[in-house]
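With one protein chain withheld, the remaining protein chains of the complex are depicted in position.
The block that comes next holds subunit A.
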Amino acid sequence: MALLSKKDSKLITDPLADNNPITIQVLGICSALAITAQLKASIVMAVSVMAVLAIGNVVISLLRNIIPSKIRIIVQLVVVAALVIIVDQVLKAYSYELSKTLSVFVGLIITNCIIMGRFEAFALANGPWRSFLDGIGNAAGYGLILIIVGFFRELLGSGTLLGFKVLGDPIEKTGLYAIGYENNGFMLLSPMALIVVGIIIWVQRSRNKALIED
């Protein structure tokens, strides 16, 4: 890795596993439950958060020396809000159907704890390049979990992946459906997303005992 120093590349790899924002820090759960019923929505959400977090981190990092600390939260909010509106408008312009599926949750990226958390904890104290990497890394860690959850929920709940009928047609009774398989409607409900996230946490911590608290 010539491009990134060892310290810098850790900024990206750490949040993917051992310091994952969702499974370790347990942040950003709400959106992980709300929009993961389809894989496509999960991917778009992951990309949107990555754009907002990476750019936002850079902006905050550049401004870090001139933001008065008393009003820093307000400044951070303005930055996120501006970025979220841009993302929202881009989605509306280029994939209207999807932006309808994601509906209010794109707007709610503003309240995603991961974003404010990274601004506070990292961008305010580090340079733009490192903040950018940190933003990419944390958003990737978040997106990874979203995509895993979305994959299982769409596969087991609707029998499709990205809209393709990978398990056969439930109405025509082809593929798996011919032998009596049926979609699991529970997978499409939010509680199951929580349980899937819980299982990911369980698997991760039983593979790496150092992550278990107390």
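Assorted remarks:
Everything below uses one rule, namely that a contact is a pair of C-beta atoms (placed from the backbone, for glycine too) under 8 Å apart; a residue touches a chain by one contact, two chains touch by 3 or more; residues count from 1.
Everything that follows uses one rule, which is that contacts and distances are computed from a predicted model.
Comparing "ABC transporter permease", "L-beta-lysine 5,6-aminomutase beta subunit", "Na(+)-translocating NADH-quinone reductase subunit B" or "Iron-sulfur cluster-binding protein" against the UniProt entry of the hidden chain yields the protein name "Na(+)-translocating NADH-quinone reductase subunit B".
Only one residue from A:Glu97, A:Glu182 or A:Glu213 touches the chain missing from this view: A:Glu182. The hidden chain makes contact, of the residues A:Ala82, A:Ala121, A:Leu162 or A:Ile195, with A:Ile195. One chain is missing from the display, and on subunit A it is touched by residues 180-182, 184-187, 189, 195, 198, 202.
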